[in-house]
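A single protein chain has been omitted; all remaining protein chains appear in their positions.
Letters A, B and C mark the chains as written, and numbering starts fresh at 1 in each.
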Amino acid sequence: MKKGVLRCGHVQIRVLDMAEALEHYRDRLGLIEMNTDDQGRVYLKGWTECDKYSVILREADEAGMDFMGFKVDSDEHLDALKQDLIDFGCEVDELPAGDLADCGRRMSFVAGTGHRFELYADKEQTGRWGVGHHNPEAWPENLKGMKATRLDHCLLYGEDLESTFKLFTEVLGFWLTEQAMDGDMRIAQFFTCSMKEHEIAFIKSEGNTGAFHHASFYLESWQDVLHAADIISMHDISLDIGPTRHGLTHGATIYFFDPSGNRNETFCGGDYFFPDHPVTTWDAAQLGKAVFYHSRELNDRFLSVTT
Amino acid sequence: MKKGVLRCGHVQIRVLDMAEALEHYRDRLGLIEMNTDDQGRVYLKGWTECDKYSVILREADEAGMDFMGFKVDSDEHLDALKQDLIDFGCEVDELPAGDLADCGRRMSFVAGTGHRFELYADKEQTGRWGVGHHNPEAWPENLKGMKATRLDHCLLYGEDLESTFKLFTEVLGFWLTEQAMDGDMRIAQFFTCSMKEHEIAFIKSEGNTGAFHHASFYLESWQDVLHAADIISMHDISLDIGPTRHGLTHGATIYFFDPSGNRNETFCGGDYFFPDHPVTTWDAAQLGKAVFYHSRELNDRFLSVTT
Amino acid sequence: MKKGVLRCGHVQIRVLDMAEALEHYRDRLGLIEMNTDDQGRVYLKGWTECDKYSVILREADEAGMDFMGFKVDSDEHLDALKQDLIDFGCEVDELPAGDLADCGRRMSFVAGTGHRFELYADKEQTGRWGVGHHNPEAWPENLKGMKATRLDHCLLYGEDLESTFKLFTEVLGFWLTEQAMDGDMRIAQFFTCSMKEHEIAFIKSEGNTGAFHHASFYLESWQDVLHAADIISMHDISLDIGPTRHGLTHGATIYFFDPSGNRNETFCGGDYFFPDHPVTTWDAAQLGKAVFYHSRELNDRFLSVTT
Partner (left out) sequence: MKKGVLRCGHVQIRVLDMAEALEHYRDRLGLIEMNTDDQGRVYLKGWTECDKYSVILREADEAGMDFMGFKVDSDEHLDALKQDLIDFGCEVDELPAGDLADCGRRMSFVAGTGHRFELYADKEQTGRWGVGHHNPEAWPENLKGMKATRLDHCLLYGEDLESTFKLFTEVLGFWLTEQAMDGDMRIAQFFTCSMKEHEIAFIKSEGNTGAFHHASFYLESWQDVLHAADIISMHDISLDIGPTRHGLTHGATIYFFDPSGNRNETFCGGDYFFPDHPVTTWDAAQLGKAVFYHSRELNDRFLSVTT
């Protein structure tokens, strides 16, 4: 948190059919349905999250990610970051409070990779769902499905990793935690502003602009990853890969698709970060192992994205 | 244990290079090296096993399984089973005590699927390794690699599942626990003589005689399956599939290959059996899910065997 | 299963208030409520059990165990065991089919420790709850509370362990798996007729007749033991001890009380047994560690029982 950015705070995902999507995100992933706005967007959260929501579903004709939002710790930092973005050359749209339900004003901009991001400092807080903050029990009973605890990060595909690197490290104050290098070219870059190994990550992909690889949700344990995989099978959800482990970050993971074709990840564990930690580097020649630590090879589907 | 057969007691596996094989079975799987006989065969066991060994490695020019042995609870049952085998039409070779180190006389015969099996009633007991049976600690420290706890079962491929079904259920007193059915044809049959969901299993495979799919070793937990997968990657062991779960038996599993190309499984959990339990049946149309519960499809490698 | 006894098949427990008891056994332990008979007894089971029920709750003025029943594999064995019991000196009451709902005739008798046991060969089978035996999923969703998978065993207190030892090993064909010895006196004896380390166990307790220490239920994993402990706290259930491990059997466990004061155990893991295994012996001087492996001392409550 070098410049006041706290974390990956929300992601707006386009889904082809809201009823199917809700069944997936609420009943299978186990997110809590919190709200619907007058545009029909549905707001959900993982039970450990204190803010009111972290996932916004919007029904549309095409799957993909509309934008990803980062929460900032103060209005002062928000204004300063707006100016820094402008100075960096970004066009910043300031969206008014309430445009997104229960959320303050947002600074929206597009990165070199073609992805739209936004910053905001205020969102209604409803506290940890089902347990609260006064003599809180360990966890709420009656969680559904995979019992996802929180939105954790997103992985995105694009071409221009170079300017996006500058954007995240110099303008937004993130740290580079891990990277994959093909000679001098950075082909994967993982950024954080917290102790998490990544709040956002990018993989170089020629010809892709604004491509969405996955939104990731954190689980309590490796047993929960197994149970997530079981639920995927019980409900004929399309599996990408897993359970397995990543080399990058070492998280234990499973990839699968929502009914619209957006990829989700649920995972547990993995490395942690402090700002004085050295960057972890994987060689391009080891990219298979870096991504899928056990099979040590990329599957064909790893290249598929929604946009 | 209808007719005195206790369990899958040992398997003799052919390996191309003993030093490499030992590194694999001892240092990676974590079996305990117990003995070497004057033929150069090496005897190993999982730490929870009370008998002196359960895996015999024999160096040879071709990988595969020489034979699998079942322990019988008494000499009387052993003699009775010999006669029953002869009556069933098997040619039974009685091997003298000591032919296999520290093991009593063995009754050797070939099933319709072309696999050689044997029965024996005596083997030297050394007790649980590292903990014993007097005020025993929970587990021995300094176990290696995957910390395999025991040889659990083998899966074999062959054509003649019909006569082998009769052999195991009628002659040897096993129970059928699970099966996959293609119409009226049984294409997978799982047998037990204990509470384990399988002591041995067969999959129908045209053109295969005496084919060895895998020997399986039991792990304490799903976390140990993850660590087994990690060790596979750390030591560049050839992975087949996993971590995942089977539909048949519901064990949580990983398949991989020893340096000679013999497939191993390490797994945990799964269903249990009592003799009054109904048989579990999977339809051939669901065979992918029956074998690999999460991906719901057979991989090509699943057909590969050593003989 | 030397003489046809399969397993600990059911236990009838006296509870002071049925509504409270049901909330406990169904909503907290997660047993499935299956039936109520015309006496008001309620029948429940763990979801992995194939028979229709394993726990019978009877409302009464005093807590404790009415009887524990063992399932036998055939009517022939049932009749033979009846005669063997009579020859041993037991008074055997034959109860007609239907006296217990959906259960065949039962042979009821009292052991030297004052506990009433019974044998039966028939009980309606409803199969694994929620998953069945045809292309079965890994587990049923919407299990409640601790998600107990099965009744596993009971631990009983009494004086006359000697004749009860003979009864179980010589008459009923159980094996002694573990024991605690005070010199020549056996102060704890664990018996099985399966691969489980105990189907029933006794601890010597002067002055206690027919005393009930606990009924035990099996959980999938150590994570489930933690969650069971959490549920105990969330619902202000009286905790005895745990999570911890036993030395005897090495199961990982938690003890707590139902609203009537009957002790329950939920546990996972632990050792397994085959009939050729040596007996495990704990010295009386190590009894604390034998019972509670981590604290290495008996708590005061360990002596409390219901009768």
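Everything below uses one rule, namely that a contact is a pair of C-beta atoms (placed from the backbone, for glycine too) under 8 Å apart; a residue touches a chain by one contact, two chains touch by 3 or more.
Since this is a predicted model, take the numbers as computed values, not measurements.
A.B. asks: Checking the contacts here: which visible chains does the omitted one touch?
C.D. replies: A, B, C
A.B. asks: Just one of C:S54, C:T244, C:T281 or C:T306 touches the chain that is missing; which is it?
C.D. replies: With C:S54, C:T244, C:T281 or C:T306 as choices, the missing chain is touched by C:T244.
A.B. asks: Which residue, C:M1, C:L151, C:A229 or C:V305, contacts the hidden chain when the whole complex is considered?
C.D. replies: Answering carefully, the residue with contact to the hidden chain is C:A229.
A.B. asks: Have a look at A:R105, A:K196, A:H227 or A:R263 and name the one touching the chain we're not showing.
C.D. replies: A:K196
A.B. asks: With the missing chain put back, which residues of chain C would touch it? List them for me.
C.D. replies: 222-223, 226, 229-230, 232-233, 239, 242-245, 252, 289, 293-296
A.B. asks: Where does chain A touch the missing chain, residue by residue?
C.D. replies: 1, 6-7, 48, 50-51, 71, 73, 125, 127, 133-136, 138, 194-196, 220-222, 245, 247, 250, 269, 271-272, 274-283, 286, 289-290, 293
A.B. asks: In terms of residues, what is the contact footprint of the unshown chain on chain B?
C.D. replies: Residues touching the hidden chain, for chain B, are 137-139, 141, 145, 221, 223, 230-231, 233-234.
The working rule: only the chains that are shown with their structure count from here on.
A.B. asks: Just how much do you need to spin chain A so its Cα atoms sit on those of chain C, in degrees to the nearest 5?
C.D. replies: My answer is 180 degrees for the C-alpha fit.
A.B. asks: Let me have the rounded angstrom distance from the C-alpha centre of chain A over to the C-alpha centre of chain B, please.
C.D. replies: Centres of chain A and chain B (C-alpha means) sit 44 Å apart.
A.B. asks: Could you put a whole-Å number on the gap between the CA centroids of chain A and chain C?
C.D. replies: 48
A.B. asks: Taking the mean of the CA coordinates per chain, how far is chain B from chain C in Å?
C.D. replies: 31
A.B. asks: Which chain B residues reach two or more other chains?
C.D. replies: If we look for residues of chain B contacting two or more partner chains, we find 222, 245, 289, 293.
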